[in-house]
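The following block contains the structure, expressed as structure tokens.
One chain of protein is taken out of this complex; the other chains stay put.
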Amino acid sequence: MKRSLKTWLAATLLATSTLTGFGAAAADFTACEVTDTGGIDDNSFNQTAWKGVQDAQAKLGIKGRYLESQAETDYTANINSLLGQCDLIITVGFLLGDATKAAAEANPNQKFSIVDYAYDPVLPNVAGQVYATDQAAFLAGYLAAGMTKSGSLGVFGGINIPPVTIFMDGFHQGAEYYNKQKGTKVKVLGWDPAKREGLFTNNFDSLDDGRAFAQNLYDEGADIVLPVAGPVGLGSAALANELGVDKLKIIGVDADLYLTDPERKHVYLTSIMKRMDATVMEVIDSAMKGTFKGGVVVGSLSNGGVDLAPLHDMETMVPDELKKELATIRQQIIDGTIKVGN
Amino acid sequence: MSEQGETATLTARLLERAAPKRADFEDLVIVPVFAVVVALILGGVAMLATNVDLETIGRSYVALAYGSIGSINALSETITAATPLILAGLGVALGFRAGLFNIGAEGQILMGGMAAVVVGFSFTGLPMLVHLPLALLAGIVAGALYAAIAGWIRAATGAHEVILTIMLNMISYRLVDYMLRMPAIQRPGRSDPISSSVLPTAELPRLLEWLGPNLRLHSGVFLMLAAVLFVYWLLFRSTIGFEFRASGESPEAARFAGMRSGLIIVLVMALGGAFAGLAGANQVLGVLGRASSGFSAGIGFDALAVALLGRSHPFGVVIAGLLFGALEAGGRQMQVDAGVSIDLIGIIQSLIILFIAAPLVVRALFPWGFRKGAPASKE
Partner (left out) sequence: MEIELRGITKRFGEVVANSDVNLTIRAGEVLGLLGENGAGKSTLMNVLSGLYRPDGGEILIDGKPVQFRGPGDAIRAGIGMVHQHFMLVPVFTVAENVVLGVEPTGPVDFLDLKKARAQVREINETYGLEVDPDEYIENLPVGVQQRVEIIKVLFRSANAIIFDEPTAVLTPQEVTEFFAIVKSLRSAGKAIVFITHKLHEILEVADRISVLREGRIVGEGVPGKTTDLELAEMMVGRPVSFKVDKTPFSPGPVLLDVQHLTVLRENDAVAVNDLTLNVRAGEIVGIAGVQGNGQSELVEALAGVRRVAGGSVMFQGKDITGASARDRHRLGMAHIPEDRQRTGIIAAFTVAENMVLDTYYDSRFSRGLAMDWQAVNQNSAAAAAAFDVRTPSIFEKAGHLSGGNQQKLVVARELNRDTKLLIASQPTRGLDVGSIEYIHKRIVDAREEGDGILIVSSELDEIMSLCDRILVMFKGRIVAEFGAAGRPANKNDIGLAMAGVAA
């Protein structure tokens, strides 16, 4: 017992001294990711963030590791077990906010970065990565409103938390903007931006829920559905695949699902991309160069942190005029002519 | 005179305890040990089947051992993970002893945890000496009451407790989601289901913070040890425990002996729920500091396995709970060091349970561990 205590103390001291040392050489730099309960292969933000680490492995020659959380009780434990073993710990998701903050405060020499969360006031050793997702969602809402035949769009979320509802807000706003421009009455089912209420599966892992919620929205008349719930959306895609893409189209979130879900790529109208890989890469790069500082990294249309995915197979189905309008709106959002969000 | 002497000798002889039989030793020690060994071996085979090379497998198991018992931090994590499993496992074991299959520990943990959180953040200005016990008590009472619902319906109508507790689990999930959105409970400024934070006066103090800021071991471990001793006393040294065990072994014989089966059912369920509720309170006051949907994290279901593996004996439950806690803590290290999927730990856990539940398989696999000729009943 006594000996293991000593060994442990020694190990901790050693680890701390390494950390406080100089910018590490590339091969010694280790970036670690802690996922939320969705897992590393969620076709969504955990996976996209991991892609950022992998890109850094390829381009910067660092080492990368990840730890999957199976339950909420794992968050703290998972972060703790990486302490001292990684130069940068990247936690993924709003739900890890509390655990990351506690760990960062207890270990001021450890660098952290959290995807989808920002602290106010900022912590000196945490770089929060947040995304103006509503900008891209606005474009998706406009596109969907232009493409719907039934006049109804559907949206549902995982949990009623800001990183989810921001998609729903932007989508809603985009559709409304279309109505205003064209005098149409396209409805968005599943989210009421005023009351902050809507459809939520209350989880980020049940594909069955994704299928059932999409089915409900389809039954209510929606022919384009935006599931904002990580892998839950794959269930919705499966339904669209069975019904046929002329009856139901899906808009992907986080990654370009046309690429990450190749088996059902034809059901995706487009995807609202959060380029977490880009921001993760950016943070890793800054940590290696020694320019890392706590605060907020915002991904927006202007810096490519968020964007609408290419239309791929839908390219020919979308009228050229609509494409032109989208390009204009995109520019207007970037230069501030159109204000997205409140 | 001589006849009296004879009776006295006979009485004395009857009071002698037989030495523990080899069969008992085989059942209690050899079977579980082999079950763990076989599960680890088959876990390795499963890794091989998924194209993991031998060196990585070796590294995984070294990491498993290191991450569970290899350092102070590992021990702290193992015990932290084991504490709620043992508490809830005791509750389930009590039910097993009384012949009740209480699947509802998960829901009881949720209700107990919710009550503890609400008390934990609602009362400001209380000294810790009052606040913490109050929050713990709230958890215990809430768990007990929630479980007693199933007990009462079972006793009154004969509806099966398995169905009842499963349904109550379902209800508890939604109830917790609902409560976490109530303005009085939801954390100000948040729209997702998460409660306000437990005040420091209601937190279970951490024990090893002086050694390192990340050592999570907290004083819930003392509650757990006290609970183990209490359950031991209750089961084997009290009249209530006698009634529980009698009802469990033979409800009819217990009824014929004048025991009130309905009352016993309600009492067993309530007590089991009290321990699950304490497990929930232990989690929110000692580990999480708040409640969010799904904070029970499946502990209530793992507790079933822990109770089963521990043969429904309080000391067995401790050992089984520590084993599961070690697998959880070590599994994390396995992931970090060897990059092996955390799902493997689930496979190993399931295999252990499987082999414990089917001792004949273990006997067949390791014939040299057991005396020849399986002990069978006479006639």
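Lettered A and B in written order, each chain numbered from 1.
Here is the rule we go by: a residue touches a chain if its C-beta (ideal position, glycine included) is under 8 Å from a C-beta of that chain, and two chains touch if they have at least 3 such contacts.
Computed from a predicted model, the values in this text were never measured in an experiment.
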Relative to the complete complex, which of the depicted chains are touched by the chain excluded from display?
-> B
Absent-chain contact - pick from B:Thr11, B:Asn51 or B:Thr124 | B:Thr11
With respect to the chain omitted from the figure, which of B:Ala246, B:Leu285 or B:Leu309 is a touching residue?
-> B:Ala246
Residues of chain B in contact with the chain not shown | 7, 10-18, 23, 237-242, 245-246, 249-250, 252-260, 373-379
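Everything that follows uses one rule, which is that only the chains that are shown with their structure count from here on.
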Which chain A residues qualify as touching chain B in the complex?
-> 4-5, 7-9, 11-12, 65, 67-68, 70-74, 76-78, 80-83, 85, 94-95, 98, 103, 106-107, 159-162, 165, 196, 202-203
Note: in the complex, chain B contacts chain A through residues 67, 70-73, 77, 80-81, 177, 190-193, 211-214, 216, 283, 287-290, 292-295, 297-299, 329, 332-333, 335-336, 339, 341-342
